[in-house]
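Of the protein chains in this complex, all but one are displayed in their positions.
Take a look at subunit A:
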Amino acid sequence: MSDIASRVKAIIVDKLGVDETEVTPEASFTNDLGADSLDTVELIMEFEKEFNIAIPDDQAENIGTVGDAVSYIEENAK
């Protein structure tokens, strides 16, 4: 697992209170990991802080799974 993927996983485990094994690339924040709309906003903000990036709202809407988040950050992190 890449460094980015493991840091993303750690944030999700911490914020959503889920087990590490549940955080698979296909897992959807809302459908599989129990996040509501506010949790999702919080996750995006945590990713921005952790990786020092800004994720515009229209891009954030497309980040629905763990894999989406990892790919986006890999492409955009400085």
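In this section, a contact is a pair of C-beta atoms (placed from the backbone, for glycine too) under 8 Å apart; a residue touches a chain by one contact, two chains touch by 3 or more; residues count from 1.
Here, contacts and distances are computed from a predicted model.
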Name of the absent chain as recorded in UniProt (options "3-oxoacyl-[acyl-carrier-protein] synthase 2", "Dipeptide transport system permease protein DppB", "Alpha-D-ribose 1-methylphosphonate 5-phosphate C-P lyase" or "ABC transporter substrate-binding protein"): "3-oxoacyl-[acyl-carrier-protein] synthase 2"
Absent-chain interface as seen on subunit A, which is shown: 15-17, 34, 38, 41-42, 45, 48-49
